[in-house]
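Our next item is subunit A:
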Amino acid sequence: MEVGLNHYLALAAILFSLGLFAVVTKKNAVTVLMGVELILNAANINFVAFARFIDTDLDGQIIAVFVIVTAAAAAAVALAIVLNLYERLKSINLDEADSLAG
Partner candidate 1 sequence: MLFNFANVLTFIVFGAVFVGINITLSRILQARNPHPVKLSTYECGELPEGDSWIQFNIRFYVIALIFLIFEVEIVFLFPWATVFKELGLFAFVEMMIFVFILLVGLAYVWVKGDLEWDKSTAVPDPALAPSAARQELTEAIAS
Partner candidate 2 sequence: MPVLNANLTLQAAQFANLPETLQTILFMVLGAAIFAGAAAVLALVGVYLERKISAHMQDRVGPMEVNTEIPVLKNIGHGWAQTLADALKLLIKEDIVPAEADKKLHLMAPFIVFAATLAGFSVLPFGPGLVASDLNVGLFYIIAISSFVVIGIILAGWSSNNKWSLLGAMRSAAQIVSFEIPASLALLVVIMAVGSLNLGDIVAAQAGGIHKWLIWWYPPFNILAFFVFFVASLAELNRAPFDMPEAESEIVAGFHTEYSGMKWAMFFLAEYANMFLVGVIIATLFLGGWTSPFGDFLNSGPFPVFWVTLKAFIVIFVQIWLRWTLPRVRVDQLMYTSWKVLTPFAFVAMVGAGIWMML
């Protein structure tokens, strides 16, 4: 069967679900972040796929670049928070991090 837009979108949907599953179920903050990265990757596949099949110009690809850049900035800040959490609680399990008092 010829691979078309639907195939790429379905792949992105599966990746998105896997990432969402990790975000919802994992206790470990680093694993949750990995799930977020999967979700962003799924979104990016959609952007690039639409750029190829529907828009046929490079706007979608540029959006994808900006998504990757934002993801990198987010990951840097999020991991800094995880590290800070660890320094305070000696654990990075999210269910133990329910205190705002630090």
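The candidate set was assembled so that all candidates are chains of the complex that A comes from, given by their letters.
We take it that a contact is a pair of C-beta atoms (placed from the backbone, for glycine too) under 8 Å apart; a residue touches a chain by one contact, two chains touch by 3 or more; residues count from 1.
All figures in this text were calculated on a predicted structure; none of them were measured in a lab.
Undergrad: Looking at 1 or 2, only one should touch subunit A in the complex. Which number is that?
TA: 1
Undergrad: Using the touch rule from the top, collect the residues of subunit A that touch candidate 1 in their complex.
TA: That would be residues 65, 68-69, 72-73, 75-76, 79-80, 83 of subunit A.
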